[in-house]
Structures are given as structure tokens and as C-alpha cells.
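A single protein chain has been omitted from the complex, and every remaining protein chain is retained in its original position.
The first chain written gets the first letter, and so on, giving A and B; residue counts start at 1 in each chain.
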Amino acid sequence: MFSSRVSVRLRAAVAVGAVTALAAAGCSSSTSSKSSAKGDAPINIGLITALSGSNQALGPDHLNGFQLYLDTHNDMLGGHKVTLKVGDEANGGAAAVPVAKKMIEQDHVLAIAGIVATPTIQAVVPIATAAGVPVVNTGGRPTVKDVSHLWTMSFMSTDPGSSMGPYMAQNVPGSVYAFGPDYQGGYDQLRGFTEAYTKAGGKLANDGGKATFTPFPNTTDFTPFLSKVKASGAKAIYCFYTGQNAIDFVKDWSQSDAKDIPLYAAGFITEGGALKAEGQAAAGIITTMNYSPDISSAANRQFVSAWSQKYNGEAPPATAMYSWDAASVLDQAIAKAGPNPTPDAVNAAIKGMGQIDSPRGTWQLSADTHVPVQKWYLRKVEMDGTALANVKIGDLATIGS
Amino acid sequence: MGAINTHFVPALDGVAYGLLLFVAAAGLTLLFGIGGVLNIAHGTLFALGGYLAASVSDGSWSSAFLGLAVATVGGTLGGGLLAAGTLPLADRGHLPQALLTFGLSLVGADVLTTVYGTDEHPVVIPKSVNGTVQIFGHVYPTYRLMFIVVASVLALAGTYVLGRTRAGALLRAAADDREMVGAMGYAPWRVHAALCGAAGALAGLAGGLGAPIIGPGPDTADKVLMLSMVVIVLGRPGSVLGAFGAAIAVGEIETLGVSISSNWAPYLLFGLMAVALVVRTFRGSSAVGAGAAAGAHA
Partner (left out) sequence: MRIPAVLLSRPVRIGVPGAVLAVFLLIAPSSFDGYGISLMSKALALGVLAVSVSILAGYSGLPTMGQAAPFLVGAYTAGVMSTHGHTVGVLQLLCGTLVAAAFAAATGLVAIRTRGVAFLMTTLALGELTVTAAGEWRSLTGGTDGMYGITPIQPLPGMAALSSDRSIYWFVLTATAIVIAVVWWVLRSPVGKLLLACRDHEARMRSAGHPVTRYQWLAYVAAGALAGFGGVLMCTVNAYVSPDDGSFSNSALVLLAVVLGGATSPLGALLGAGLIVATQDWLSGPFPGHGPLLLGLMFIVAVYALPDGVAGIRFRAPKRRGGPA
């Protein structure tokens, strides 16, 4: 009796103590690190990426690309020692709101890099813009109302499709069957393709002439969707998939009635870990991407060798290159922003940036949309030495406005 | 004839997918229906089985069987952990157990991605079943065809063990009256441990067998849990035959259903689940009937 009563009160005390401790710690942490950077004082940079939740397969590359740049540049950006504050956007959207607020209010970051999912962009950019903090975005990029503080290193979601559309209209002898996942990024990707493809004279083979969208994230079996392709008489497939969807789609395609119908896709379907998991099933897939590890330039050689040194001789995925560029752009912008860089000054410096030398080739930010004006490449999955790789087989259009 | 031809592959694939769901859900329905533990970490054990099988696979038959063995052992150990964790909660109702297993699933997911990373792990299956075969003029993966056979054998074996053996009779008795089984000389904790171990073994085995179809990755646990829950609810917890019928129905919904009406694909699974649950409640009739009815309307 005695012990049970004591333990009840003990538990109560522990619970109350825990709540109070949480509250107290919350108070104390808010008062720290108020001082802004002085001279060559250290600076904080935020990086938001998906480290848990439905996009976690895509998240680490965003972090690793940025970290690699810091590793190879003495942890400095623009002459200042950098502390990287990493935050998790989880499933994207509302989950990232507190993450961004913490970076801005407590860590006083000069800029926020990363962001995988488009809902996260929509949730975070208004907060950052209100605080005057630039967002250097390395993931998907939707249409955004106010781009004054948003700078995209990757591409507009419609760009990969826009680059591939005219090529397929000219080179595929017949109609094309188009697939994408059922979310906004998927609609944007497929809209880019469909508009460019039909404008160049192509015709979709799908029922009703519109692209097919597969339920996301619950589709694991694409066989029933693929069973319609053969009967439609399509001469090629175009699709946009990432992560686990990409792997499942490629595996199912390679073992279906549609396996003799060539697969064209936005490059993410065979990037990094996805290509490894797909293995031989991916052989022969033709993709469009604004990067290929075999581009011959000094900037690319430096990046590829740094990456393969750190990651067991592997080729870097495009996402890591966007993040590398994000760090490189911030490096130059912070250097221009003076000895006491402020978020506003960094934002202005990014705006004034001209040609950017990058592993993908030189590119520049569009004045209207703040998205790269850049060249797109045609790649094919082939054996390169002992492993399958995305080998560049030609140039597509330069896109961006 | 044309319609049959178009929908042949989805219909066949529905059987394979349904059997995969049956194998995946079998452990969950056993543990929930008989042991009363709603194991939210069930999908995590499935994923564990998949990762283990993938890690030893090298394309030979011996590695494939070794993979299944390792996956089953891993699942059994996970089930043992579950048994130890839930035993002290036995007389506190469903919710604390569900809470505990939810916590275990979150911890387990973190451990799995820490050990195996966030990329999906490919399973290298033996060459002779890695290709495709022609059936009535259609291309179909050999492995899935083989899976239909293996899973059917497993279903028959399960029905036999539960319905015709002494161990099965004991388990069924435990579901109805635990104290009576205790009075017969079987300590309740032993029955509980055996149930958790068997359910874990089934989940691990399912993960190993299913890995070439639902490869082990960070999403696997959640997806398998969600689909398994749909299956056991439609099939009435604890009923092997019910789970079988429901699994095939869900498999067909996810394949033939989306093939027939892709516009409604996003709503199909949960829409039909809600309809089936309510229809069953109104009619007060058996679960198998409701599950089959849901499939028939798809």
C-alpha cells in the first residue's frame, strides 16, 4: 500500500517536473545567440530537407550536396565560418512551419537552403519573405505568388517535360502514353510535357487524350495501369516519378506487356539510389535532365571527384549538384554582402548575380521567375564500366524565362 | 472478348497482389483476433523481414531460402520482443497495447532507416524466376506467378494448422476463453508468447517472400500496415478464411478496380472499406460476405 501510494505521487512529481523543465528550457533557449555576425564572425545557414516521412528517400542528397561544398571549402561561405542548422520537413507543408520559424527567430539564419516538396515551399516562403530571409531552393519548384526572396537552383516543375516534349514529337513514330503521380508536382511535370509535346504536333495515346495520374503515395503496383498501354497502340511512354514510385514503376514496366515500348522520363526516375534498386530493369530508359555526371568541365570534375571520394566511388545525383550550387551561390552572395552580412544584403546580392559557373555548365537566374535558364540533356541508362549509369547522349533545348 | 483481354492481366495480378496481402495480414489477424493485440508495428516486422532477405540475397536459390529463414527468425525475435512488452499490459485493454506498438513502430522505423538507409533495398532473386512468362499472349512476371502457388500453399497450411491440429484448437480456445485454457495447464504467458512469436514469424516470412514485389524501403511499413488493417477488418479478425477472401477482394480493387475506373482510383480502397463496414453493420451478417460483396461491386 505504502509503496504504491508513494509511486503514484512520484510519477505525478516526475510528470509535473518534466512539463516545467520543458517550459523552462524553452524560455532559456530563446535568449541565446541574439548577437548578429560581426566582421568574420560565424554565420548560421538553415537547411530544410525531408529526413522522415514520405519523401525521406529524397532528403539526404539535399543535405549531402551542401555539406560536401562546406567540407571542401573549410566550412566557410563568403569568408565566414558556417554553422549549418538542419531541419526536417517530414511529409512537407505545415510540418515545416515551426522549423522555418525556429531558424529565423532563434538561429537568425542568413538564408534557408534546401526544401524537397512543393507544399513546403508554399508553407515556408511566405514566412521567410516576411522576415526578409532568402530561400535558396533545391527541390521541386511550383508557381509562387511572391518570388522576391525565393531563388531556385533546380528547375521549374514544368521544365523537364517542356524539354522532352518537342524531342519526342519529332523522334517517336506515333503516339505517347503519359503517366505521373497524383499530386501538384506531378500535374506540373506532366503539364510541361503535354503542352510542349502537343504543340510540336504529338498526340497522347491515353484515354481521352489526357495524362494518367496514379494515386499517391499508395500505388505500389503499376501493372494494372501499364496493361492499358499496349492496347492503346502507343509507341513510347513518358513519365515523371521519384523515390519508391520510380523504382516500382520501372520494375513493373520491365515485366509487363509494355516492356517493348520505350520508356522516356524526367531524369529523377533513374537518379542515385533509385537506379541502384532498379538494376537491369532500368537499362535503356531515356531521360531528360539538366545534369549528367559525365559532363566535361573543370567545375564538374571537381564536384564529381569530391563526391565519389566521399561516397565509395559513386556518381553524384543531380539533387546533390543543386545543393552544391546552392552553397556556391550563397558563398558568392555572402562575400558580396560585406563584412556584416544581413539576410537583406544576401538577397540583394543573389539578385545581382550574373552567370553562375556550375558542374552542370554555366547558367543564370531568370529575372522574372528566379529559376535557372539552363540547358537540358538527353541521357540513356547504359553500362558505364561495371555499373549502370545515366550517360549523356545528346543536348535538348535551353529552357527558362 | 476485348474487355476480358484488356482486364486479364489486372485480374490475374489482383490474385497475386491479394495473396501477398493475405500473407502480409495473416500474422496481424492471428494476433488481433486471437491474442487481442492490435499490433501497429506489424508493418515494421514485415519491412524487417524484407531488409533481412535482401541483405543475404545474391541470386542463388540457397541464398533465397536462407533469406526466407533469416526473415522468419528476425520476425520471430521481433514477435518475442512484442510478447515481452505487451504481457504486463494484458489486463489493460486494447488501447495501451496499441499505444505501445505504435511507439515501437516509430522507434523501429528509425532503427531500420539508421541501419539500412533511406534507399529501397533490391532483392536479387534467382534468374529462373526473375524473368517473365507468356500467358494467353500477355507478359507476366514469373515470380508473381510462383508467388500465387507458394501463398496458396501457405494459406492451406494455415487453415489446416488452425482448424485441424491440437495447437490450433488451443489457440482458438484461447480466443474464446483464456482462463479455461489456463485451467487446462497452459500458462497464459506461454500462449501469449507463442501467439506473438508466430505472428512475428508470419510477418517476417511475408516480408521476405514479398520483398521482390513490395521492396523494403522507408514507406513499406506504413503501406503494409494500412493494407493489412483493411484486410483484417473486412475479413473479421481471427478468421483465416475471412482474411483470405478480403485480401483477394482488396487485391482486385487495387488492380482490376483501378484498371476499370482509374478516375475513381484514389477513392476506391477506403470508399469500399467504409461501405463494406457499414453494410455489414446494418446487415449484421458475416464478414466474409461483406468482403466478397465489396469485391463483387468493384
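What we mean here is this: contacts are C-beta pairs under 8 Å (C-beta built on N, C-alpha and C of every residue); 3 or more make two chains touch, one makes a residue touch a chain.
Note that the coordinates shown come from a computational prediction; the quantities given were computed from them, not determined experimentally.
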item	value
Residue of A:Trp151, A:Tyr183, A:Phe225 or A:Trp307 touching the missing chain in the full complex	A:Tyr183
Contact residue for the chain not shown (choose from B:Ser105, B:Thr132, B:Ser239 or B:Thr255)	B:Ser105
Touch criterion as defined above, residue of A:Gly93, A:Gly279 or A:Gly361 at the omitted chain	A:Gly93
Those residues of chain B which, in the complete complex, touch the missing chain	38, 85, 88-89, 92, 94-96, 99-100, 102-110, 226, 229-230, 233, 237, 266-267, 270-271, 273-274, 277-278, 280-282
Chain A, residues in touch with the chain not shown (by the definition above)	1-2, 4-6, 8, 11-12, 14-16, 19, 22-23, 26-27, 30, 51-52, 56, 59, 86-88, 90-95, 97-99, 101-102, 104-106, 118-119, 122-123, 125-127, 142, 145-146, 182-185, 187, 215
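The rule is simple: only the chains that are shown with their structure count from here on.
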item	value
Whole-Å separation of chain centres (CA-atom averages), chain A against chain B	34
Parts of chain A lying in touch with chain B, wherever the complex brings them together	52, 54, 56-57, 59-60, 182, 207, 212, 214-215, 217-218, 220-221, 223-225, 227-228, 231, 244, 247-248, 251, 255-257, 259, 272-274, 276-279
Footprint of chain A on chain B - complex, ascending	5-7, 9-10, 13-14, 17, 110, 113, 117-122, 131-132, 138-141, 213-215, 217-219, 223, 226, 254-256, 258-259, 262, 265-266, 269
